[in-house]
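Only a single protein chain was left out; the remaining protein chains are all shown in position.
Letters A, B and C mark the chains in the order given here, with residues in each chain numbered from 1 onward.
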Amino acid sequence: MSTDSKFGDYGGQYVPEALMPAIEELGDAYERYVLENEDGFMDEFRERMADFGGRPTPLQYAEQLSARYDTDVYLKREDLVHGGAHKLNNALGQVLLAKYMGKERIIAETGAGQHGTATAMAASHLDMPCEIYMGTTDINRQRPNVFRMRLNDAQVNPVTTGRGTLKEAISETMRDWATNVEDTHYVIGSVVGPHPFPNMVRDFQAVISEEAREQIREKAGRLPDAVVSCAGGGSNTMGAFANFVQDEGVDLYAVEAGGSSLDVDEEEGVAPNSATLTTGTDGVLHGARTKILQDSDGQIVESHSISAGLDYAGVGPELSHLVEEDRVTPVNVGDDVALEAFHRLSQTEGIIPALESSHALGYLHEAHDELGDVVVVNVSGRGDKDLETVLEETDKRDLDVAPDMDLFEGVER
Amino acid sequence: MSTDSKFGDYGGQYVPEALMPAIEELGDAYERYVLENEDGFMDEFRERMADFGGRPTPLQYAEQLSARYDTDVYLKREDLVHGGAHKLNNALGQVLLAKYMGKERIIAETGAGQHGTATAMAASHLDMPCEIYMGTTDINRQRPNVFRMRLNDAQVNPVTTGRGTLKEAISETMRDWATNVEDTHYVIGSVVGPHPFPNMVRDFQAVISEEAREQIREKAGRLPDAVVSCAGGGSNTMGAFANFVQDEGVDLYAVEAGGSSLDVDEEEGVAPNSATLTTGTDGVLHGARTKILQDSDGQIVESHSISAGLDYAGVGPELSHLVEEDRVTPVNVGDDVALEAFHRLSQTEGIIPALESSHALGYLHEAHDELGDVVVVNVSGRGDKDLETVLEETDKRDLDVAPDMDLFEGVER
Amino acid sequence: MSDVEAAFAEADGALVPYITAGDPDAEATKEQVRALVAGGADVVELGLPFSEPIADGSTIQEAIQRSLANGMTPGKFLDLVADLDVDAPLVCMTYYNLVYQYGDEETRANAESPVEPFVAAAAEAGISGLIIPDLPVEESAELRAACDEYGVDLVFVVAPTTEGSRLQNMLEQATGFVYVQARLGTTGARADVSDQTHESLQRIAEFDAGNSVPKAVGFGVSEREHAEEITAAGADGVVAGSVFVDIIAEHGDDAPEYLRQKARELKEGAHAGTSQSHPEPERT
Partner (left out) sequence: MSDVEAAFAEADGALVPYITAGDPDAEATKEQVRALVAGGADVVELGLPFSEPIADGSTIQEAIQRSLANGMTPGKFLDLVADLDVDAPLVCMTYYNLVYQYGDEETRANAESPVEPFVAAAAEAGISGLIIPDLPVEESAELRAACDEYGVDLVFVVAPTTEGSRLQNMLEQATGFVYVQARLGTTGARADVSDQTHESLQRIAEFDAGNSVPKAVGFGVSEREHAEEITAAGADGVVAGSVFVDIIAEHGDDAPEYLRQKARELKEGAHAGTSQSHPEPERT
């Protein structure tokens, strides 16, 4: 275990013994290929992210939002990455690394299907056999993403245990890895899991802030006052923050899902939110010590968010550490505010954001007065995947900003 | 009418008298702003296409296809443009031009919804009121695109005449334009319609080949032997060809939709294809003289393609002319071949192409032996919009390449 | 002076009704035309249906669909015309592609231009003039030539947006009559005479001076008062279409009698207006 497997008290490697050699091997490969660019690994990664992934993504000045908030708002357009989200940055990096390591098989977990589709795309691009674990509940509510994975030639393994959602899929993927560790690489989908995953995923995602930092200097002639990014596991977050962490004048806001309420229902084992950094407590989940949503016994509670990608009871250990160090400010907005922000950006800027990203935009809306003169918001993904949810959830509420969809009523044939 | 309103015998301005002043005004604006960059119009257009649209798009070397075909295949990745297709290049150009012209309202027609969504995005981005005409049949079968337009704050006007599809929507939009011509700009969705639309739309789309020509010289060290592009109205086609037309050594293939058969059923007034350049005859449709699918009386027949975006009975007049001049080779592939090509690219390269673009890829598959050593294929859009159609149509056929979707059977809850 | 121009000259406030041929079938159309003429129509505009009628509003679109669904074709249209024996010149309104496409291969191969076969056949069948709403004057050279050769009038539409040299050009090229579009938009019956109509009438007065071809105002004319207002302002006649097409859609087999009545009403209006713009006051 290398010395920087910890971020302060957070991080570490809490995994079954059978996996220890694999993560040591991975740690070694991470150092050689990612940190030291052995065999030109990072060059190849960057080239593929350009040609296949569509990088660099623009940093766009948002005219209408800037006028409305009297603040210069710049949007980092990760929604334009191939596949529609920042997820590919990580998936492609890991699949390529697996190839360099001589692995012959890729596995990954997925909840809403964003990481699964990104991994399937990357594996197809690099000609690697790929299996994705996904809970049966998620399979049924995220069919288009299941189709996309199948189209990209990935096998999708239904996970029937528990409630059949992300947590169970992660556990099941860990089991597969523990069984097939010798020829298989597990592509974790965020800056979570045992070392070296949090570091490695961050480094693959750090291209976001590497580009954004250069772009904002060119466009605004200065560094931003604030960078705002949503946080589920925290990979787009760490990607958007990484190159600004050393810039003390740049405030970093991690916007979590406030869900419908910040309270935890111990009785039911349910937190109607995913605000781990704000309301979570220290614990060990999925291989790392970090902030988690748990009851007083230490059982993990069901989290909730209107956006599936933020709906996770843990968070990256590095974020837990940066929050403890007061370098990152954890904030959160609830389902309603995120939904309104979704509609706002769609209507006024011609960009339909992911519901995850809408949390960052919702926080911008609420706090724009306090964020300074130049703000970068990371639009981590596009919202096409969220249309059904948005329509349903909008219907339930009385949102001023939402467009009516009456036109369908007249045209049934 | 300026002298280059014609391409040989094709083109012209066959519109109701009420529109003549508007298209003259537009012709004038086109010359000043687009051709002469007055007030820096083209600079602003290019900047917005970069920051908002995500240009340049990569030219990607396709490793697996190249190996399979023993030909260097490069994919022009228009699927990475904001919105998922080349359509934005044109829509943003026209909406911006309308703004420069002092118009206060945007209208457009849409069939499958691709041009409608692109126009709605562009109008939202540029803060212009926007109305989209769409047939009721199309509204019902393309609901997600209707949602996207509504989310982007566009009004969607259902067209109930005829079969309620693209042709009727175009006619209806022309009527709106004829009524509100003074403050309204009609954003036509392809290189069709009266002059100056075919020239102007081509010029907005020409960025595709401008980039591709530079990129291929850098990557392959030479010009390609062939450029292959699908053709519905022909805007991605002319965009991909424009900067190669003067390069005599570069063969240009316009791949049309062969549908289920190349025959025309005169009795029923139906062509089960959209292979206008191959099987169409000279006529006048929607404002221009060009090749069209018509019966012997001159009535327009219903076209067909598995891909909604190619399903149009006309084609851009410049393409008709370039075919007549033997500069462009018209070819076609049918529904089955396109569907297989869709699956092939999805599986082997990690890119889910639009069904339209799959026609170009299908032709590559069939003719790769004859295309030369270096081939550029324009991937005009992404296929997320086509998932439903692909699943349905794949189910009907017995395709070797298609993945099975059995996994749903086990997991209904 | 062509038949059409002569009809205008004799009319003293001409009525030019439009109906779609073949709506719902050829026999009905013949009855309808006879009724219109009996009601006072001076010239009859007969629509030859095209599948993409971009210049027409929903009323006429639907008539076109009915006609096409019942099998109307350019050939049958000309047969119908040849069969019709009425005391008013017939003008064919259609879209350019049908004109462009007409004729069998041999005829087309020997023709001077792609549009000659249609014009020849139309003249032979007894058509006196053509209105092609998607053919602006700039694209009309071939058709103009063919029409001249076969003595068929070519009617142009002048829109509210038509001005200056284009207007001049059109007036020079027009024969039969000039179709003055009363307002922007498409065909369709309206409840009132719009402001644009008054502007159009004003413009008629201005360009009237140097040109002898008659002017008829259309788009939205459906009531006696509209017709009167229009000719009172100096037009030589009115064109009315949707109002007649609506009657056909509504009354089916009984339509002819209603058509006759409506034609009489509009003709009276047109005539009355004329007397107001002319020295000698005279009422019907």
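Some points to look at:
FYI, contacts are C-beta pairs under 8 Å (C-beta built on N, C-alpha and C of every residue); 3 or more make two chains touch, one makes a residue touch a chain.
All values derive from a computational prediction rather than experimental measurement.
Partner chains of the missing chain, restricted to those shown and counted over the full complex, are A.
If you put the hidden chain back, the residue from A:R32, A:R141, A:R175 or A:R327 that touches it is A:R175. For the chain missing from the display, the contacting residue among A:V284, A:L391 or A:M405 is A:V284, taking the whole complex into account. Shown as candidates are A:L35, A:M101, A:I300 or A:M405; the residue that touches the absent chain is A:I300.
Those residues of chain A that touch the chain absent from the view are 1, 12-22, 161-162, 167, 170-171, 174-175, 178-182, 269, 282-287, 292, 294, 296-300.
Here, only the chains that are shown with their structure count from here on.
Steps from chain B to chain C, taking the shortest chain of touch contacts, total 1.
Nearest to the overall CA centre, using the mean of each chain's CA atoms, is chain B.
With centres set at the average Cα position, the gap from chain B to chain C is 38 Å. Each chain gets a centre from the mean of its Cα atoms; for chain A and chain B, those two points are 34 Å apart.
The distance from the centre of chain A to the centre of chain C, with each centre set as the mean of the Cα atoms, comes to 66 Å.
Contact with two or more other chains is made by no residue of chain A.
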